[in-house]
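Scroll down for the structure; my scribbles are underneath it.
Removed from the display is one protein chain of the complex; every other protein chain stays in position.
Then we have chain A:
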Amino acid sequence: MLTKIAGGDIIDPVNGRLGKGDLWISDDKIVAAPAAGAADRTIDAAGCIVMAGAIDIHSHIGGGNVNTARLLLPEQHAAHQARPATTPLSNAGWSTFQTGCLYAKMGFTTVVEPAMSPGAALHTHLELADIPIIDKATLAILGNDDFLLSMIRDDASSTMIEDYVAWTVASTRALGVKVINAGAAAAFKENVRTFSLDDVVPFYGVSSRKIVKTLQAAVDSLGVPHPLHVHCNNLGSPGSADTAAATIAAAEGLPLHLAHLQFYGYGTEGKRRFSSAAARLAELVNATPEVTIDIGQVMFGQTVTVSSDVMRQFSARGSAQPKKSVIHDGDGNGGGIVPYSYGKDFYGTMQWAIGLELFLLIDDPWRVFFTTDHPNGAPFTVYPALFELLMSREARTEMMAGLSPPAMALSTLAAIDREYTFEEIAIMTRAAPARLLGLTDRGHLGAGATADIAVYRRDQNIAKMLGQAAYVFKDGDLVVQDGEITHYRWGKALRLNPSPDKAMLRRLEDYHQQRYGLSLDWFDFPDTAIAREQPFGEVACRT
């Protein structure tokens, strides 16, 4: 079927296409305007902007810890209306079904779950397979697991470490690798309560820095398109900006992605010894081209923190609101679930302002990514409001009026004039994520691209405009019309598929038999276990 999206303002920075024009779709691909012939279907996009479907690189949408968070907080996600018949379970609060629908309505068509525990890969993929419409991907967590830490301690060759990383990525169907507070979860099991970049994991004698550098090198040399995704040490603590700065410096010319930088944007100035270090970090990011970051913006209200940084979550238990939490010592990282409410007090204001400062002070929209670290800084449903804050100085000023003056006094936010343009938004939420993840088929509107397209009706109210797309196409299928889901379709989980080394497989088989009393097949699964047609889509490694 040939579709013409007619007369919209096209915003496609990758192909340098900006301005009024038509966009053509043939089946599931974007195509050049045909020389002759008429469209089978024409979508009137006059008064609309047309962008590629948005890509979220870091949002906790499924897997063991996310599901535990749901289980812990039944009071916080009641559904309030009967379902529409065409989209079953879509009003079930905080369900996989609702997740897919809410993302699609905003024009997001690909979302990365950034913290998959390798041991829970099957569980994670089953949840992702129940998220309708959008494509998904996962990052596999390494860096607190005994197998890797033992190899580093024993000076294993880089080839052997790469074989292990490749096996993990392949068997868990991941698109990349994440390290979360490298070594800290292992140290926490040894009763260590704080952990920094140059601290050493007891029993292994390996530093956090060494783990990060080892994984960074392995990911790079395997040709995994996405750089090592790092959740630094000391998340959330005053002075954590020093840790982030040291980690940025540790990139040393190889690509490195730092997750939710806002949570490390904290200095120790002022009488509360908690201040904004955003300007300092932004300057470092600007000066370090091999580093990319996402923000993890805080917005006010009730949420729940879901993290595989078990040491940090354990120490945050006291601030749980409501007063309950789960702390899990897993095979590698485990994790912690601590409900939390961000108030407009000094600390909440400071965090909110730091996130925005980072967004606005980092110059290159290709290297700063749009996230709230859902649900840690705020649920992803705040995205429309956050777009508005980035695109309108006036919206920021209005918001600041109701916040803590002592906090605002320690932030540069009020002095920043910058307003993101639609072109910059298209880079930050489409073009750059596709490039960062190695997804050449999306993030742009060139001929041959997957027809993931979001059409927004222009409105003075940016939040309204970007919150409810006029039309969304996924793989050429019109799935959203006037902000409402028309029907379900089932996306794929995008994955790499490096072939595992035979010797490594034998080693791992022995290891699992000996250490767990179980054969390796207890930890692996066939694609058919997902019980959907084509649950995975393969992405190529760099060669």
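Operating definition for what follows: a residue touches a chain if its C-beta (ideal position, glycine included) is under 8 Å from a C-beta of that chain, and two chains touch if they have at least 3 such contacts; residues count from 1.
One rule holds in what follows: contacts and distances are computed from a predicted model.
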| task | Mind telling me which option in "Peptide ABC transporter permease", "Formylmethanofuran dehydrogenase, subunit B", "FAD-binding oxidoreductase" or "Iron-containing redox enzyme family protein" is what UniProt lists for the chain we can't see? | result | "Formylmethanofuran dehydrogenase, subunit B"
| Among A:1, A:71, A:409 or A:447, the residue in touch with the chain that has been omitted | A:71
| remark: Only one of A:80, A:271, A:502 or A:542 touches the unshown chain, namely A:80
| remark: Given A:112, A:126 or A:219, the residue that touches the chain left out of view is A:126
| note | Among A:47, A:93, A:301 or A:448, contact with the omitted chain is made only by A:93
| field | Residues in chain A touching the chain absent from view | value | 62, 64, 67-68, 70-74, 77-83, 85-89, 91-97, 119-120, 122-123, 126-127, 130, 132, 146, 188-191, 202-203, 314, 320, 324-331, 334, 337, 487-488, 515-518, 522-526, 528-529, 531
